[in-house]
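Heads up, one of the protein chains got dropped from this complex, but the rest are sitting where they should.
Each chain carries a letter (A, B and C) given by its place in the written order, and its residues are counted from 1.
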Amino acid sequence: MTRRLPRFLTPVMTLGLALLALVLVPGLLGQFVADPEQMRLMAGGINAPPGHDHPLGTQNEGRDLLTYILKGMPNTLLIGLVGGGSAVLLGTVLGMLAGYVGGLLDGVVRNTVDIGLTIPPLAILIMIAASFSIVTPLMMGLVIALTSWMHPTRVIRSQVLSLREREFVLLLRLSGASPLHIVFRELMPNLIPFLAATFVNAVATAILASIGLEVLGLGSFQTPTLGNLIYFAIIGNAMWLGLWWWWLPPIVIFIVLFMGLFFVSTALDTLANPRLEQG
Amino acid sequence: MSVDLLTLSDVHKSFSRGYRNRVDALQGVSLSVAAERPQIITIAGESGSGKSTLGMLALGFLSPDAGELRFRGQEIAGLRGQALRDFRQSVQAIFQNPFATFNPVYPVDHVLRLTLRNFSTGAEQASRETRISDALRAMHLDPALVLGKYPHQLSGGQLQRVLLARAFLLRPQLIIADEPVSMIDASLRAVVLANMLELKERHGISWLYITHDLSTARQISDTLLILYRGRIVEAGPMERVLDAPQHPYTQLLIQAIPRPDPTQRWQAPLDWQGDESAETVTAAASGCAFYARCPFRMDRCLEAVPPLLATPADTQAACFLHEPGAARPG
Amino acid sequence: MATMSGQARESVVVLAVEGLSIHYEMRAATVRAVDGVDFELRDNEVLGLAGESGSGKSTLALGILRLLRAPGRVVAGSVRFGATDLLALDESALRELRWRQFAYIPQGSMSALNPVMRLQAQFRDTLTAHGERMPRAAMHARFVDVLQGVGLDADLLPRYPHELSGGMRQRVCIAMAMLLGPRLIIADEPTSALDVISQRVVLETLAAARKAIDASMLLIGHDMALLAQVTDRLGIMYAGRLVEMGETGTLFRDARHPYSRRLIASVPDVRARREFQSEAMDSEPQWPLDEPLQEVAAGHFVRPWGGGYDS
Partner (left out) sequence: MTPRYLGMRLATFVLTILVASTLNFAISRLTPQDPIAALLGRMASRGRTVENGAEILALYRERLGLDDPLPQQYLNYMGNLLRGDLGYSLAFFPIKAEAVILRALPWTIGLLSVATLLAFTVGNLLGALAVWPRVPAGFRWLVYLSMPFSAVPYYLLALILVYLFALNWSVFPLGGAFTPGSVRGFDLATLGDLLHHATLPVLSVVLAVIGFWALSMRGIMATVLGDDYLIYAQARGLRSRRIFSHYAMRNAMLPQVTALAIDFGRLISGQVLVEIIFNYPGVGWVLYNALRAADFFVIQGVTLFMVFAVALATLILDLIYPLLDPRIRY
């Protein structure tokens, strides 16, 4: 008497979760063991290669890179969660209402989304970041959400549209169910794997956008983030000076993180749409 | 004079598809369901005849472009509050695809409980479980085999009967059934049809049975309406319409239906006038929609849409052949 | 469409299926879609296979044609076409036989034709795949010929599939099957998506076209009334097995297996009202399926189910 659910922990999902854990565990807990003193100017030698005192070496101002990474990762992750989370939240509410209620609301939402999708978010983000100064990861996340809610809205709306045509929604209306009940109690549970996949993708998009801004030098430099680290490495000519310990670790972390998110979202997609399983 | 339960008068409905297409689903359909005497009214038509649109209009899920739909004399579009609840309680439905009529994330009884919760008074709530079990038993379903099951664990026939039980919980006066057996295997189809008949005979529930299948209509209906391209072309008591069809379209339709008997095989190919050239279709736009396929077509049929006329078989047919003085087909 | 059984008994076997089993092997479970099916199709005969959804009839057709998609797989049995074992052929030899020797009429005419290709190009592809080299005009004449054979106009050739009605598309598929004059036609529910009138027209077209080239036909369907109209012999499938097989007339008059009886009894007739039971059938009966088919009369085979034959 169980629901027919495909197995949750598929190999792809396991791989994705394992890769995420590899980043998330040190990323979330490392900040508590890191010594803030090591972030100070001249905490170690200048451009010191990895060694006993500085496992990931130091940069051109003598700051310890491991400490910077441990302090920066929570900020990067926060940007992703806030950016992706708010975009999906906004997209879910707008997409569900537009899809279910239809009419004028749907027309406005659909057209706004269609136009918004053809405007590259980075173009708007650059203008925003060049005009205002973004100081906290929270702000960065919210600003990114402003430019990335269109995609979640669009995909959730189309899912609701296809569900709405199903006969079970007609039957619920005949059973006296209110629109709110139908949208949130009946349609929503059907969309959970789908929403989860959308959320994971939105987190990846938000982190991607934040690195884009930070690499352009438009990040908030008061707070350490991995994107800022790469920007400083580029500015500090780390590449040409052969200081691989400066730029390589954040990139490796990003690669592991993005692959983890990618595998998890692929696995969630399969869960939401079992037809993809073959092939 | 008593007020009819449901009346449609001269209902029109069209849909626009894309930039250019406009599909006229219904073009002036009238019918009424009497309140006092239970009956099964079959609306039969091919795909594209507008029969499903008619069902959606009658349930209040669509509103007509022109014409009126009334429930006990009140316009359906204007129903609010208690009047709307009364309408929902009195006019229920079952649908074509029983597998899509349940929310896959809940057990099948979820929607039965929901129906009771939304429609019954506090005093009735206590007996909810008993009422659900009774309704299932009335559909010859064992509650123990159904309750708590998810949709994919039951057969199409069982699911359709659970849906019948759900409608029956409300003791409606009319159930609108759009192709309720077309997706159910033949060997289980009879059970659903028998249930429908039983609900009429034992519990006084009327049916609007919407189907493309005249063979099943034969088994249960009292009245038969034939729909062709959005218009009723023939109407009357079921047996008379099927045994002595008066409209050329109905005649063709019945000839085309295979009989399940190898000794009753088709003798000659169907007399088929498939003149669907663009000129013919355009010419017939203001006249009879069946002109392009009709073996008896006359110039007159291009000029006006034939109204429903009385026939010798005591039915009505929308064909000029039944105008007083016209030469009738053999 | 007279019954051919008298002559057919003595004539050549075109297709012989023996012990064919097809399984869908999935991670969670193995579905035995077709399970040890045997039958023979004779020269110039129309054999019907009837069954409800899930009976394995369409899988059987795809298995014979070697068109199964993963995870479906033939796990046992043989399919002999004349003297050739179809299951043992390599891809290129199989490709040579296809269409020239046996053609297929699919269920969904809606989706069987390539939606982005004009009809004439799809006809042309079929000819050129079989090395038919001829001038364009001759090729065109051939297409016009087969189209007229199914009552369609040549002006359809430059059209795309979506510009045709369902009945027209299905007749295009029949014309396509006639292109190389095959010995065998396998038709899988060729009219199931059509309206009643188109259904009769298409079925009559198919029967006439088959007769014109003296091909044998395996006709798969769920509609007993349609099968009653056009088949010489009929097999009843249930849960991947044949439970009964015999001449169509015999089967409708004197079906033995309870499933066949129920299937035949449940078909409504537009001319007559039947009495039917609303009780029971809560849990569907399961019949034993492991004993081999027995011949209860000449050419009439029934799978024993544990009851008497004369119930």
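To be clear about the criterion, a residue touches a chain if its C-beta (ideal position, glycine included) is under 8 Å from a C-beta of that chain, and two chains touch if they have at least 3 such contacts.
All values reported here derive from a predicted model rather than from experimental measurement.
When the missing chain is restored to the complex, the residue among C:Met26, C:Ala88 or C:Met117 that touches it is C:Met117. Here the missing chain is touched by one residue of A:Ala21, A:Ile46, A:Leu117 or A:Ile192, and it is A:Leu117.
For the chain missing from the display, the contacting residue among C:Arg32, C:Arg73, C:His130 or C:Arg261 is C:His130, taking the whole complex into account. Across the entire complex, the residue among A:Ile46, A:Val108 or A:Ala130 in touch with the chain not shown is A:Ala130.
Contacts to the hidden chain, counted on subunit C, fall at residues 62, 65, 67, 69, 91, 95-100, 103-104, 106-108, 110-117, 125-126, 129-130, 160, 162, 173, 176.
Touching the omitted chain from subunit A are residues 114-115, 117-124, 126-128, 130-133, 204, 208, 211-212, 215-218, 221, 230, 234, 239-240, 242, 244, 247-248, 251, 254-255, 258-259, 261-262, 275-276, 278-279.
Just so it is clear, only the chains that are shown with their structure count from here on.
Note on interfaces B-C and A-B: more C-beta pairs are in contact across B-C. Centroids built from CA atoms put subunit B at 51 Å from subunit A. Spacing of subunit B relative to subunit C, judged by their CA centroids, is 32 angstrom. Multi-chain contact residues, meaning those touching two or more other chains, do not occur anywhere in subunit A.
Against subunit C, in their complex, subunit B makes its touches with residues 46-47, 140-142, 145, 155, 157-158, 185-191, 193-195, 197-198, 212-216, 218-219, 242-243, 252-263, 265-266, 269-270, 272, 274.
Here subunit C touches subunit B in the complex through residues 1, 52-53, 151, 195-197, 199-201, 204, 208, 222-226, 228-230, 248-249, 252, 259, 262-264, 266-274, 276-284, going by the rule given at the top.
Interface residues of subunit A, counted against subunit B in their complex, comprise 1, 3-4, 166-168, 170-177, 186, 189-190.
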